Each structure stands twice: as C-alpha cells, then as structure tokens.
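All protein chains but one are shown at their positions in the complex.
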Amino acid sequence: MQKSTKILAALGVTALALAGCQAGGGGGGDATEGPSTGDAIKIGASIPLTGGLASFGPIIEAGYQAAVDDVNADGGIVIDGVSHPVELVLLDNETDPNKVADQARTLVLNDGVAGLLGSVTPGLTIPASNVADLEGVPMVSTLTPNGAWAGGNPDGWQYAWNLFMDEQQFSDIVYATADTADTDKKVVIFADTEEDGVATGGLWEAEAPGKGYEVVYRADNPAGTTDFTADINAAKAAGADILLAILIPPDAFALWEQMKALEYVPDLAFCLKCSSSAAFQAVLGDTAEATSNVYLANPSTAPEWADLTAKVIGEYGQNVDASSVLAAYSAARILLDGIAAAGSTDGAAVNDAIGATDKEYPIGHVKFRADHSFPADAATLQWFGNAQLQVFPADGEAQLVTPVVGLQQ
Amino acid sequence: MDLGVVVAGLLTGGLYATIGLGLSLVFGVMKLVNLAHGELIVVGAYASSLVIAWLGLDPFLSLVLVVPVLAALAYPVQRYLLTGLLRRGLEPPLVATFGLSLVISAGLTALAGGDPRKLPSTYSTAGMNLFGQQVRVIDVVGLGIGVALTVLIYLVMRHTRWGAALRAASTDPATAGTMGINVNAVYAITFAASAAIAAIGGVFIGTAYSFTPTSGMGYILIGFTVVVLGGTGSAWGTLIGGLVLGLVQSVGGALLGGQYRDFVIYAFFIVVLAAKPIAEHLLDRARSRPGAIRQTGVRA
Partner (left out) sequence: MKRLFDAGVAPARNRSLIGLAIGLVILIAVQGALGRYQVSVLTTLLLYVCLVSAWNLIGGVAGQFSLAPSAFVGVGSYTVVMLLRGLETPVWLALALAVVAGALFAAILGLILFRLRGFYFTIGTLAVALAAMTWMTTWEFTGGTRGISAPLALIPDSKTLYLWALAAAGIALVASILVIHSSLGLRLRSVRDGEDIADSLGISPFSMKMVAMLLSGALTALGGGLFALQKASIEPFSAFSLDWSITIIVMAIIGGLGTVWGPVIGVVVIYYGITIQLQSLPAVSALLSGLILVLVIRFLPGGILGTVVAGVRALASRRTRRAG
C-alpha cells in the first residue's frame, strides 16, 4: 500500500474517533453534560438491556418508566411551590458487573441524578449500591435477594435500600408447599456455582432434615453446563420425587428437556432463577407445564394500585414478569416519593425520607428494616399454560398440581 | 461412578469432536487460528432459526439452506481478508478473527437481542435406551454427527483429488502453486467447509440446548483443546480427542464434584500442553531422529 494512502487511512481512523466525540455528545440517552440543568429532576439506573439477563432489561425499564410517568402525570415533584418534571436515564450494562460501577458513577457525576435505581441480581446491584454510598446519592433497588445484597457490605449500607424476598423464604415456602402435597419427602437439588446457586442450594440442604425431608442427591454444576443426564439418572435411582433447581435459564432448558427424555417425572419441580422470567415457558412450551417457582406473591390489592396492576397484568400476562414490573415500579415510586417528602434533592435529606417510608405499594406495605432491606412476601407460583398462578399460600386462584405434568411424555 | 457417566461423556464428546473438526481443518491446512469459530457456530444456529421462522422446517432440514449460505459468506472472508494476512505470520490472522468474533457477536446482539433461544423440534425431549442407560435421542444424534463428519473429512482428504490438492497446499503452498493448484481457492474453500461444519454444530446445539449471541466464546477453548489433543490435521485424531475430552469432563466431574466440571477441562488441557514438549522430545529420542522438523507451531 502506498505510504500516502496509509497516512490517509490513519487520518481516517482518527477522524472516525473524533467524529464519535461529536456525535456522542457526552453521555447516555437523555443526558446532558455536567450537573442537571433546568427544571427536571433526574433519576437513573444501569440495567441489563443486552447480555445474559437481557430478558429483565425491558421489564425493569417498563416498571421504572411507569412510575416516572405516573409522577409526571400528577404534576411532577413539587419543591418549594415549583413543579419539577421527572426524567429517567438508563444505561445498558450488558450484564457485565464491571460496567455497573462506572455507569452508576457516570449517572451521578455526569447526568446529575438525584437518585439511583437498581438492576437485577446481587452481582449487578451491589456495585451500584457501593457508588451510592461513596457518592452520597440515595439508591433503591429490587429484584435482588436481601441476604446477598446486605452481605455485599458487611459494614451496613448507608444510602442504599433494597426491597425483595429474603433467601430464607426460598426454603420456607418450598418445604411448606411440599407439605401440602403427598410425596415421599425425597429431595434432589440442582444448583449452579453462581453466588445464589451456592447460597440457596446450601440453604435447601441444611433446612431439609428439620422440615422432615431427605436430600438424596445433590448436583452442583457450573453455569453453562449442558449435560445433566448422569445427574438425572442418579436422581431417578435415588427415588427423588421433589426437584429443587436454581439454574440460569439456558441450563434449565437443557435440564428440563433431558428430564423429559429420560422419563423422570418428579411430583414437584421448582426452578428458581430460571423461571423468574416468562421466557421459560415461551421457550419450553408444554414442557414447562406445572413447573413451580418461588417468587413475589400476588401484588397488593390496595385500591390505589388496582388500575396499575390490571394494566400491567393485561400487558405482560399473569406471570412473574408482571410481578417484576410492579416491583420495579414500587422501587422507583419509593425513591420519587422520598424526594417529594424531603422537599429537596439533597442526598442526605432524601435518604432519611426513604428510611421513614411506611406505606402501601404494589409490592406490599413497605417499611425498611435496620439493614435497609424490606422483605416482600414470597409465594409458590406454578405454570398453567402461559400463566403463573399462585398456589401457595393459596390465593383462591389455583390449586397445586402434582406431578409435574409437563415432564410427562 | 457407573456406566452412565461414561456414556454421557462419550455422547458429549461427539459434540466436542464436531467443534474441533472445524478448527482442526483450518489450522491443519493453513495454520489459521480461527478465534471466530464459536461465533460461526452460533451464526449457524441463528440462521437456522431464521429459516425455521420463515419456512417452518425441521432444524436439521434447514441446514440445506443454511450450510450453502454460510459457506458462501465465509469464502470471501478467507479469500480477501485472511489469506493475505497468513503471509504475515501467526498473529495477524488470529487478531483478525478475534475482531471478526467481536463484530459477529455484537451484530447478533443488536439484531436478535440477548435472550436465550432454542430451535423448536419434537425430538429434543425424546429418550432411548443405550447400553442399559436412558439417554436423549438428540445426544446420540450428536455423536452420530461427529462420527459422520469425521468419516466424511477423512474420505475426502485421502481418497479424492480435491483432498490431495488440500494436502499439497497445506504441506508446501509454494510448490503446490507451481503444480497448478490454486492455493488461494483451496484455502478459501477450506474455510468455507469449516464454516459449514460450524453451522451443522450450531444447529445441533440449538436443537439440543440453547444459544445466545455470546455463547460462542464458551466453545472456543473446548475446540482448541480437542485440536491439541487430537493432533492437528488428523480427522480421526480429532474425533478421539473429542471423545476423550468428553470422558475426562464427565468422569472428572463425577469424581471431584460437579462444580469442577469446567476446571477439569482447563487443568487437563494445561497438563497436556505442558507435557507436549516432553512427549515430543521422548518420541524424537525413541525414533532416534535428532531434532527433526517437528510441528511446534513456530513460524521462523
């Protein structure tokens, strides 16, 4: 190649890079350079719109945006008689924990958000909670189990708050549900080696004897495992009739199909994490029938949230996706209500206001504990067609079905 | 530990062999380290899902369309990008395929989103009995695919004129060129064949398991482990390498605990790599050939 052409090429590449500077204009979607200007009060979040947890991204976004829209429809946040519209800024962390802290910092320092909202799973939420504490900006998160989240800061969170289930409920609800069915009380556990897999799998195993159950086989596989045939055959041989699984969706798809092919039909099959998204049934179809999950109980029946609940369920169906949207809505609403109650965007003032929350939201009657977490009610949900209905504690909608019909040939 | 563990390992090994075959082909013929191979596999799966959505075919039937299209797309990539880089040493083509893998996975993410997908089929949940073990039909199909591809490649390499041209071009491209073999075309067709094999693997993975735009990365190391184990450029070696790897993973996981399943593969691979120079040295001594021309991957 001619040297002059090479120079042109080099200049071209540099021009490309600089053009990127012009086009990008510094920062995320609705952001502006520097601290927030004008009337708008901004809140922001780093959420997974692409990557492994991409199925949660649009759901979280919908919940946060709905809360912002509702507050704006009511006239925004009024501070000293001036009405401020609310703006939501979202950045895509590509399900990469390494990007979360950077993006949270960008939201605080570049977009000037008055509050942060969370992501999903401890891995993606804790880095942002760290930034919240370090920068003194309040943050409300959800879709992150309380124990793991609190464990992310052994010294106690100052500015970060979380509303979701306690891991203990994953065990209590599961065994309580099993008590209502007629089983041999033999349990098989399929856990992956991710943080929640280790924690929940360990909890199930530890609590089983006390509740009168016996763990006859336990399989721990790295996330991304695709072959469970040996484990399934071992579970069959051990006579396990209650399956407790906590796996990422791709692994769960493989496990469920392999169970069906190997003619292993337990009385009860729980899939946590994997069927925490309606995609589980969308991908597996009939195979998902009668699979159970432990997730948020049915939303609050308080009259002030009836319209919202009906709208969300109408849009997402009667399943965990609707519950997730409402949980995200609750988190955003609590943050915005905190700013309104504090009457300012000062971090410490808003933080205190959030701490004083004592009100009914779609996720339940929220009052934070000393470690800044709120334990939402959990329930067993079972797949009936493409709906996930609460079967325990019984809410009048559906009855627990055994065995796991979807796994029958 | 029972026969079930062994059978499971062998069946998975069939898939590993398929992955390794594509890599072994391009590495054996033109010393190309194709870091984008995992992405080619995933592209095959996505292309198939597109065809299925459009025509409603069975996933394996969709290969009739997917394989030629992907091979046709791969041909110019080798012909006009990678072949030129091969002359400059080992790194440039490696880096180029690196870049391609980033482009492909980002492109798939943008086009198809990050959700896991499956290729719909009625037989992914069908079971059968093999040596007294209950196994999935699709897993046996996977082993069958690996064996069939191995046989096919072996026959083509050994018993066709085309295979002879390939072997000539890989041994000594310059001389092959003077004998009237169009080395550039040979290289490009080899890469296209590798992409075709990747597509077949992708359709299998899409049917038996699930896939996302970034699942390709996970298969790369397995592929290269198989290639190193099996000896580069040997079809049967690759098959055996794949089966051995599947066995090592399954048995290792059963003995040490499931959470070490992946670690066992990496540790095994490092041991094989570390032992390779020693093994070659011993082989040299055994054949009393002083420091002969060995394939150690050096480009002087």
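Every chain is named by a letter (A and B) in the order it is written, and numbering of its residues begins at 1.
By our rule, a contact is a pair of C-beta atoms (placed from the backbone, for glycine too) under 8 Å apart; a residue touches a chain by one contact, two chains touch by 3 or more.
These numbers come from a predicted model, not from an experiment.
K.L.:
Of A:194, A:289 or A:337, which sits in contact with the chain we cannot see?
P.N.:
Touches the omitted chain: A:194.
K.L.:
Of the residues B:105, B:124, B:194 or B:249, I need the one that contacts the missing chain.
P.N.:
B:105
K.L.:
For a quick check of understanding: of B:33, B:86, B:166 or B:183, which residue touches the chain that isn't displayed?
P.N.:
B:33
K.L.:
Tell me, which residues in chain A touch the chain that this view leaves out?
P.N.:
1, 3-4, 6-7, 9-10, 13-14, 16-18, 20-21, 23-29, 34, 49-50, 91-92, 94, 96-98, 101-103, 105-106, 109-110, 123, 126-127, 130, 133-134, 148, 151-155, 193-195, 197-199, 222
K.L.:
Which positions on chain B touch the chain that was left off?
P.N.:
Spelled out for chain B, the touching residues are 27, 31, 33, 81, 84-85, 88, 90-92, 94-96, 98-107, 109-110, 217, 220-221, 224-225, 228, 259-260, 262-263, 266-267, 269-270, 273-274, 276-277, 296-300.
The criterion applied here is as follows: only the chains that are shown with their structure count from here on.
K.L.:
Using the touch definition up top, name the residues of chain A that touch chain B in the complex.
P.N.:
48-55, 95, 193, 219-222, 224-227, 229-231, 233-234, 249-250, 253-254, 257-258, 260-263, 279, 283, 285, 287, 409
K.L.:
With touch defined as at the start, can you tell me which chain B residues reach chain A in the complex?
P.N.:
4-5, 7-8, 11-12, 109, 113-118, 120, 124-127, 133-139, 208-212, 214-215, 218, 250, 253-254, 257-259, 261-262
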